[in-house]
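All protein chains but one are shown in place.
Note that the chains are named A and B in the order they appear, and that numbering of residues resets to 1 at the start of each chain.
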Amino acid sequence: MLRFVAQRLAQAAVIVAIVAVITFTLIHLAPGDPFSAVMDNPNVSEAVRQTLRVQYGLDRPLPEQFARYVSSLAHGDLGWSYSYERTVREVLGTALPNTLLLMGVALVGSFTLGILIALIQVARRGSVTDHALSGISLLLFSMPDFWFAILSLLAFTYWLPIFPVGGVVDPVMHEYLGLWGRIVDRLRHLALPAITLTVLASAAVARYQRAALLDVLPADYIRTARLKGLTERQILRRHALRNALLPIISLIGLSFPALLTGAFFVEKIFAYQGMGYAVVSAIGTRDYPLVMGGVIIGSIMVTLGSLLADLLYALADPRLRGR
Amino acid sequence: MPWQTQDFAADSGPTRYRESPLALGLRRILRKRSSRVALFVLGVIVLVGLLAPLVAPYNPAAQPDIVGLKDLPPSFAHPFGTDPYSRDVLSRVIYGARLSLMIGVLATIVSLTVGVAYGAISGYAGGILDAVMMRLLDACLSIPRLLLLIGVLVAWPNFSIGALVVFLGLTGWFGLSRIVRGQVLALKHAEFITAAQALGASRRRILWRHLLPNLVSPIVVAATLGVAHVIVLEAGLSYLGIGVPPPLASWGNIIHDGSDQGATLWWMALFPGLFMVLTVMTLNILAEAMSDAYERR
Partner (left out) sequence: MTAPLLSIRSLRTWFYTESGVARAVDGVSFDIGAGETLGIVGESGCGKSVTALSILRLIQPPGRIESGSVIEFEGKDIVTLGDEEIRDIRGNRISMIFQEPMSALNPVFTVGDQVAEVARVHAKMSRKDAWDRAVEMLALTGIPDADSRARQYPHQLSGGMRQRVLIAMALMMKPALVIADEPTTALDVTIQAQILDLLVDLQKKIGTSILMITHDLGVIAETASRVIVMYAGEVVEEADVDELFAKPHHPYTEGLMHSMPHIGHDQERLNVIPGTVPAPTEWPAGCRFRERCPYSWERCESEHPPLYQIGTSHVSRCHLAVEPERRNHPHPPVVVEAGVAAA
């Protein structure tokens, strides 16, 4: 088991290394200079330009630039964001926890909701409920995340103003609220983005889980369970689900990329200051270091996510535990 | 004794007429009502896009009266309203269909080409090359597609639609190459088994005769889903401002134009989105029907 963990960690490290290479290639593959927005901008101070020159070695040959790049990455230095006028690390550092919170809630929520829906669908196979839920899942699954977010923004903050319009916390009042008040404030601002992301993601989970359950149901051991005199519900919950959950664990790893991109859009639309919001604003200002920082962090998150999912799977499947 | 063995021809049972797997699959797909409806709806949308110049009531780029006609909600004259530049949204949505679909299809063709090639080479070569290529693939898969595209597109100040298509295509082949590689690997092993029977020249024939039929169905399914993904992705990029360059109309573009103000002009978000959802839904339904049909061999 330990060997398995070590193996997967090594693999993850290799992947991150390759990601670094890819991002470096991207930076320099573009025609023209990605830093031209910074370098030619008269509003940017000379100090910033100098920092960039030093850090990225912009006048040096490519291999040397790459070496510098790698070494700065190794030191956790992601560059300077001129639009925020702080290091990329600082910007993303404050923004990341918000995104993690959002993604975490959405992950837990969507999987719970998705599994529940799948169970209902399978328990009432072929009924109107089953078909209706399938249709709704398909609809949500086919929706672009940003469109759904825009609609829910319109619906719940404009037409039916239930939730605050944006932000992570109330910009004015937050500091004056007591501990409980602050928690509630955060929750109110988290609610709509989180619900939006959760609902969208749970469609995919429900479809996947339903298929997994239907795959498991004809199995011989299900027939054995029936022979023992268990009710259909007990069979579904105890025997079928436990087996059908295994592929779902792989889905957790696979859903990280989608959750991340979904979070990006949701954050922009709801003005929720997470990593996605920062990166999207960097697009507008052509703040390239910040964008690349976001790409790297995002990739690391996805890699870690899939690593965790693999580990979880190995733990959950007794057939793999022996190794 | 009546039970001594007798010479007799084996009972072959009734013969069924041969049907190519393609025809059989097609029949199965069309049998489901949902597939027929989806095909019809998709067909209508494609047709509208193809015949855009004939169907659209106005010129999508025309800005007739930037003061008087801007930001109008839906009316008889403008069923989908007008945008901040007084352009008719319905016409733009129709032209948007044409553009978004075209981008989707072209980008998917790029993805298919690269994906099949990469997977086939990796699987056929085997050994270290295969291992390296797969690691590279894993790394590519670790970068969320949108992020990768943002990273690339932000670096290019003015890119053409062609470049957009190429980038979209180059970021979408990862999953398919895995499938192709799997098939090639399986075939390689099968090859060794039949090595005794295989002649030198027939190796290629076996590859052709066995590889392609097995690949057709996952490729078609992947292509259908791929088009759906690209449409959504391009819309997302256009919405963020780094997709289809203005003043061309794509579904994402229109939503972007309407979101510049704080309170979104709802008709600019609703209609392009509806068309997108319809298109993607039909593609998903067809992809599912196809994979169901081919799985039941």
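Here is the rule we use: a contact is a pair of C-beta atoms (placed from the backbone, for glycine too) under 8 Å apart; a residue touches a chain by one contact, two chains touch by 3 or more.
The structure displayed is predicted, hence computed values, not measured ones.
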item	value
Residue of A:Ala10, A:Ala67 or A:Ala219 in touch with the missing chain, whole complex considered	A:Ala219
Candidates A:Leu230, A:Leu254, A:Ala271 or A:Leu311 - the one touching the absent chain	A:Leu230
Positions on chain A where the hidden chain makes contact	219-221, 223-231, 234, 239, 242-243, 246, 316-319, 322
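Quick note on the criterion: only the chains that are shown with their structure count from here on.
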item	value
Whole-Å gap separating chain A and chain B, where each centre is the average of the chain's CA atoms	23
In the complex, chain B residues that touch chain A	135-136, 138-148, 150-152, 154-157, 228, 232, 235-236, 239-242, 255, 259, 263-264, 266, 269-270, 273, 276-277, 280-281, 284-285
Chain B partner contacts - residues on chain A that touch it in the complex	11, 14-16, 18-19, 22-23, 26-27, 29-32, 34, 36, 138-139, 141-147, 150-151, 153-154, 158, 256-258, 260-261, 264-265, 268, 279-280, 282-284, 286, 288, 291-292, 294-295, 298-299, 302-303, 306
